[in-house]
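Following: one structure in structure tokens, then a few remarks.
With one protein chain removed, the remaining protein chains of the complex are shown where they sit.
Order of writing sets the labels: A and B. Residues in every chain begin at 1.
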Amino acid sequence: MRYYVQRVFQAIITFVGGLFLTYCLYRLMPGGPVQAIVADIVSRRVRQGRPVDAQEIGAQAERMTGINPEHGILEGFYEYVFNIVVYQDFGRSIGFADPVFDVLFRAMPWSLFISGYGLILGFTATVLIGTLMAWNEGTKTDSGLTVFVLTMNSIPYYVGAIFMLVVLGFEWGVLPTGGRYPQSAEPGFNPEFMIGVAKHGAMPILSTFIIGFAGGSLGMRANTVRIMGSDYLRSARLRGLSTNRILTRYLARNAILPIYTGLVIGISGVFSSGVITEQIFQYPGVGWYMFEGLQLQDYPLIMGGFVFFAGLTVIAILIADLTYGLIDPRAGDAASRESF
Amino acid sequence: MTDDDMQPDGGATKEEIFGTGESVERARTPPAERLKRMYDIYVRTPFLVGWSDWRTRIGGLGILFYILMGTIGVLIVPEYQVNEGPNYLSPFEDFSIITGTDYIGRSIGKQVVHGTPAMLKMALAGVVFAVGLGVVVGLIAGYKGGVVDRALMTMADVFIVLPGLPLIIVIVSIFPVRDPFLVGAILAIPRWSGLARQLRSQVLTLREEDYVEAARAMGLGTPTIITQEIMPKLAPFILISASGAATGVIVAAVALYFLGILPFSNDNWGVMMNFARRRGNAIANPGHAGHWMFLPLLALSGMTFALTLFSQGLDRVFNPQLRARHSKTITDDETGGEP
Partner (left out) sequence: MAIGQPQQSTTEEETRDTILEVRNARVQFGMSRGQAWVLNDVDLDIYREEILAVVGESGSGKSMFASALLDAVEDPGVLSGDVTYYPEDTGTVSSDEIETFDASGSNSVDVLDLTTSELDRLRWEEISMVFQGAMNSFNPTMKILHHFHETIRAHNAVMEERMEHVRDLFDSLHLDFERVMKSYPHELSGGMKQRALIALALVLEPDVLVMDEPTAALDLLMQRSIISMLRNLRDEFGLTIVFITHDLSLVAGLADRIGVMYAFEFIEVGKPASLLKDAAHPYTRALLRSLPSLTSDLDEMKPIAGSRPDPVNIPTGCSYHPRCPIADDRCEIEDPELVDVDDGDGDHQAACFYTDQARAELEYTLHSESMEDM
């Protein structure tokens, strides 16, 4: 129990810490967005001959950035977090003329759809390919797959995405090259929309899958080989346990443990590379909006997107962390985790 | 938070790799002798061990090729110019410009060569920043322990959790960087914390070793112990991380330039690809301007391939012991707790 409380507590601390760091960046950076906006407002007011009232300008800047420059750092940060937590108020998007939260909340399911599917597929492939290599240890299948995995692993993930886009999207025209679903389709449970979603999602998911898959399978292979030679596996075989039980309860369970933690790193990697994937495929998810925010100098949107990604990463890592305690009984052992 | 889970299998590089730490005498030997030993420990031995694996060999040669291309190659290959050939010349059409040309007739191949120095600068800055910060924080946290350790590790945890690319977008939105060294350093921000975490836990195990304790008992200072007793054991691991950091930085840099997230300021492969996409419509019309985008992409893939192969090879060479060690620790855990 202590383990879980500790982990949750730690997650909150690191999340708030990260938020504070970026908040400070925003506020304090000379020439940073808040200062730039304030200067902009001031000069405009001077030009228009209107009075330069610090409070009014502060309020105006807050509308634009979600940050009131008139408040102290800690006070302002508290307000910022308070608004986010209680009112889901991230400020108002300048470019999309909507509350940032609404913009991002609409985009969120699509990002999760892409990243989640890609990640699950990638993880499954990791386990299967790793096991396949271990099972055929030392054969041609093994070395062939090793070379394949190594190559996949060493080429930047978006190379695959670009190739797919060029070949499948433009040359052959089999898959759409942008958007989340066909414009003609009515969102809802109708076949046109569903098929459209699948088609539009196919390439982004596939390229996310490539990120998620190659890295872990060599590790999975090594684990499986090690466990296949372990005493407990031999003992289990002699005790006459069924192959099925040995495969699931002994081999897979124990070989996945170290990989599972690799999945944790994978989560944050996949989410954050979603920015690039979504941009390449012109798929309007959170990453795409963040990118658009950058182009439009839409600071609340950028900041909101960042908070979204940070929150998602923290939650994902936390879930993986907590469930790790469930699948590995040794996880709660603080002493052994500390030294290794 | 997920620190200890995040380790690759294995942990500290131990005395199995370089032989047991030589005695504390080393601290008192004359500088020339000491330099030679440092060379042996940090350069010669890892080199020889690394060379024994074909992956490291090919990867290392590949890296060397890119370094030569970015230094000597720039001097040999003349600067690209407008109207060297017809616009949008396809590759292999004219063998004087075998790589083809872009929208104003500049040779793509020359552009790739002259884009290399910026790539190398970014990679170098990224490695120095990520590895430097990671090593310093990791070593100090692991060796000092206590409050220092906790403070540094909390900081590292914050960075581990921050999503890399979105963080970079935030930073770039505030602070439009142009200098390749600075770009490299900023792109390496998400990378130092993991390394610091891993190094710390390795130092934690190393500092309990007999010979480190002996050095401490002999009154050697912390910096001496760290540089002479602890660092050599961690060198291969750091080298692997450095190669990983370099890969990460150039992959991210090209992507961000390609998509136009980073402001253009210098020639590099990402900028070329960006132009190819925007000007040449290379994605929608690859027959026309595809080579303009794919050649830099190929150069990039070659570079990451060499780096990955290099670190994979190092991992192979240095990890058998680590794997064995790791499984041993698990065994120890299991047998622990004698009543």
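Keep in mind that, in the parts below, a contact is a pair of C-beta atoms (placed from the backbone, for glycine too) under 8 Å apart; a residue touches a chain by one contact, two chains touch by 3 or more.
All of these numbers come straight from a predicted model, not from anything done at the bench.
Engineer: Using the document's definition of touch, tell me which of A:Met152, A:Ala185, A:Ala236 or A:Leu296 contacts the absent chain.
Structural biologist: Final answer for the missing-chain contact: A:Ala236.
Engineer: Determine which one of A:Glu62, A:Asp89 or A:Asp328 touches the chain that has been left out.
Structural biologist: That would be A:Asp328, which touches the missing chain.
Engineer: Touching the absent chain: which residues on subunit A qualify?
Structural biologist: Contacting residues on subunit A, toward the hidden partner: 230-232, 234-236, 238-242, 245, 249-250, 253-254, 257, 327-330, 333.
One rule holds for everything that comes next: only the chains that are shown with their structure count from here on.
Engineer: Provide the C-alpha centroid distance between subunit A and subunit B, rounded to the nearest whole angstrom.
Structural biologist: 23
Engineer: Along subunit B, where are the residues that touch subunit A in the complex?
Structural biologist: 1-2, 4-9, 11, 154-155, 157-167, 169-175, 190, 194, 201, 204-205, 247, 251, 254-255, 258-261, 282-286, 290, 293, 297, 300-301, 304-305, 307-309, 312, 323, 326-327, 329-330, 333, 336
Engineer: Once bound in the complex, which stretches of subunit A touch subunit B?
Structural biologist: 7, 10-11, 13-15, 17-18, 21-22, 25-26, 29, 31-33, 150-151, 153-159, 162, 165-166, 169-171, 177, 219, 222-223, 226, 258, 261, 264-265, 268-269, 271-273, 275-276, 279-280, 287, 290-291, 293-295, 297, 299, 302-303, 305-306, 309-310, 312-314, 317-318, 320-321, 324, 330, 333, 336-340
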